[in-house]
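Other chains dropped; remaining ones untouched in position.
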Amino acid sequence: MTGADGWYRLGAGTIGQERDVAKTARKHAEPNHKRAPAGPTGAQSDAAAGDDSEITALGLPPAPLTPAMAAYFAKCEEKLGFVPNVLKAYGFAMPKLEAFVAMYNDLMLAPSGLSKLEREMIAVAVSSHNRCYYCLVAHGAAVRQLSSDPVLGELMAMNYRAARLSQRYRAMLDFTVKLTAEPWAVEDDDRARLREAGFTDGDIWDIAAVAAFFNMSNRVASATDMRPNKVYHAQAR
Amino acid sequence: MTGADGWYRLGAGTIGQERDVAKTARKHAEPNHKRAPAGPTGAQSDAAAGDDSEITALGLPPAPLTPAMAAYFAKCEEKLGFVPNVLKAYGFAMPKLEAFVAMYNDLMLAPSGLSKLEREMIAVAVSSHNRCYYCLVAHGAAVRQLSSDPVLGELMAMNYRAARLSQRYRAMLDFTVKLTAEPWAVEDDDRARLREAGFTDGDIWDIAAVAAFFNMSNRVASATDMRPNKVYHAQAR
Amino acid sequence: MTGADGWYRLGAGTIGQERDVAKTARKHAEPNHKRAPAGPTGAQSDAAAGDDSEITALGLPPAPLTPAMAAYFAKCEEKLGFVPNVLKAYGFAMPKLEAFVAMYNDLMLAPSGLSKLEREMIAVAVSSHNRCYYCLVAHGAAVRQLSSDPVLGELMAMNYRAARLSQRYRAMLDFTVKLTAEPWAVEDDDRARLREAGFTDGDIWDIAAVAAFFNMSNRVASATDMRPNKVYHAQAR
């Protein structure tokens, strides 16, 4: 999970939970987008009902994994103890899954002037603006893990302006959230503020690309009602 | 904390933490609104620095507690193990503290057609719209505790629309969030939808009053940069 | 109405009108939220039909007044000539009425670094942003009375930016309206601007608390379709 073999992380991972992927896959093979709403007595006992079995609201049965993706899923199982639901959601079409994985791993795990934590902070700040349940859960867990600061994950999800941040972090997130909220208004002055905070032009690309990626992912998740693995909720608290 | 003597709850409580209130009070007596920003190496090691000692950005030294408030604080200590920071924040002026406590306890703890959980769900949905760090932390913990469903607390804080809610809960929160976001547009049709979901006119008052109260509290907290007791973060996960 | 015994003011008061509170109370005792809409020929003859008899859209019959509240209502009658409708609206439950009155009187009438006029200006600027009919009418009248400047009340209700204001007033209202419109974005810089305009930290609390209170009251009023006493409209023009 840390260091060199971090490539398999999507959001955050942990060990020893939700091992019965085969069962999950079978469930997913019987898609049903008519998920029952909560009963009349309230939903508090299961507000996240089905999150681990009915991963999206779309009835798209899983395709056979390509060898590369089978190996990737196996690695997730081995290292994280589970396959992140977003991978299962894309698993109905191997070209889509592979393209997603390639872009994700380059952006979030490849060498960059931004630390992995910084990239996850961007992910959560974007997802907070867009109120994306899937990404807030999965990447909030990642911020908690990578920072060893559980509260930082909460702050990114709730309101990054309330966190006690360095000037570097603050500039990075101000750019991120402006790009998310009103991309049409980003101009030279905004890039200049990043340079003043010490970011190179390569870093600016990476900030922009990660923020942009989660503006994509948030919308795929919201459009399909994608549900995060329940295991994320308790991680690194 | 549960049942009859729940009256002392503000947000959520637990036992055995942050007992040294005297020390905290002394710190608070030396107000300093020039809280140091995080260092250049980033803030992840302490994104919530000072949350338990410098409760607001305003330098308002605590006033002597009235007997009633001293008893109230002692009860908090005894039952929760700590005094919620919002009480300390109001503690610079006894009339303000007493008025706040009286209104809070009536709204959140007195008998009502709404359950305590429902009132806390309203609190968190409002606070999510307003992105209020203090209230999301304190009342998110309360939803987790009262529902015994940790994920429900997350969902209220992130996006209530993503939760699997009963029609009753959904109608309650739709009204709540509309009243928060565009109060000028609330009309008879909105009240009619609550009645259709089974709420009485007394319930409608309570939904409105709780939602309105947190629109007040969120703004006091944001205006003063109020910080939640750190103990909330790990409660009922 | 002026000076020491100003404590009974809610919005604005005047003398000699709407004395028949007993009759009004009887009407209120027969709640009917099916208020007839205006006829097909238009509503101009009575756009505020029922404002003095059907105070909210909720059918909540008045509770017996506690001695303290009976005295308070009598004092309103004596000094203002009427009981403000917001008090009657809260009158279905004495604990709610008493908590509201206690908080209101502390915020609006107790000693403060803010003048009573300043507090009423905040009330109207908040209510203008939230387009709250009840509060604009009642507190617009208060601004007209306290300032002896009828146009100031209009300006606060219409667009405070158009008024010729001192730097102090302008800073106070800029903070107020930002806190109302986007509380999540209030930060140290905003507090600093208030300090630069001469406000103490105690004043900042009071500005925040009054602005926050009317963000609550506006929403209770809008959620319940609360109607202002008609007598306010012509006051202090």
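When the chains are written out, they are named A, B and C in that same order, and each has its own residue count from 1.
Note that a residue touches a chain if its C-beta (ideal position, glycine included) is under 8 Å from a C-beta of that chain, and two chains touch if they have at least 3 such contacts.
Just so it is clear, the model here is predicted, and its values are computed rather than measured.
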Entire complex copy count, 3 subunits given:
6
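In this section, only the chains that are shown with their structure count from here on.
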Would you mind working out whether chain B and chain C touch using mostly the same residue numbers, over half shared, or mostly different ones?
same
Rotational angle, Cα trace of chain A fitted to chain C, multiple of 5°
120
Of all chains present, which has the mean Cα position farthest from that of chain C?
A
Compute the distance, rounded to whole Å, between the mean C-alpha positions of chain A and chain B.
28
In whole angstrom, how far does the Cα centroid of chain A sit from the Cα centroid of chain C?
46
Residue numbers in chain A touching two or more further chains are 159
Can you check the complex and tell me which residues of chain C touch chain A?
184-185, 187
Seen from chain C, its contact residues with chain B in the complex are 31, 33, 57-60, 92, 95-96, 98-100, 102-103, 106, 110, 130-132, 175, 179-180, 183-184, 186-188, 191, 201-202, 204-205, 207-209, 211-213, 215-220, 222-225
Touching residues on chain B, where the partner in the complex is chain A
35, 37-51, 117, 128, 131-133, 136-137, 146-152, 154-155, 157-159, 162-169, 225, 230, 233-234, 237
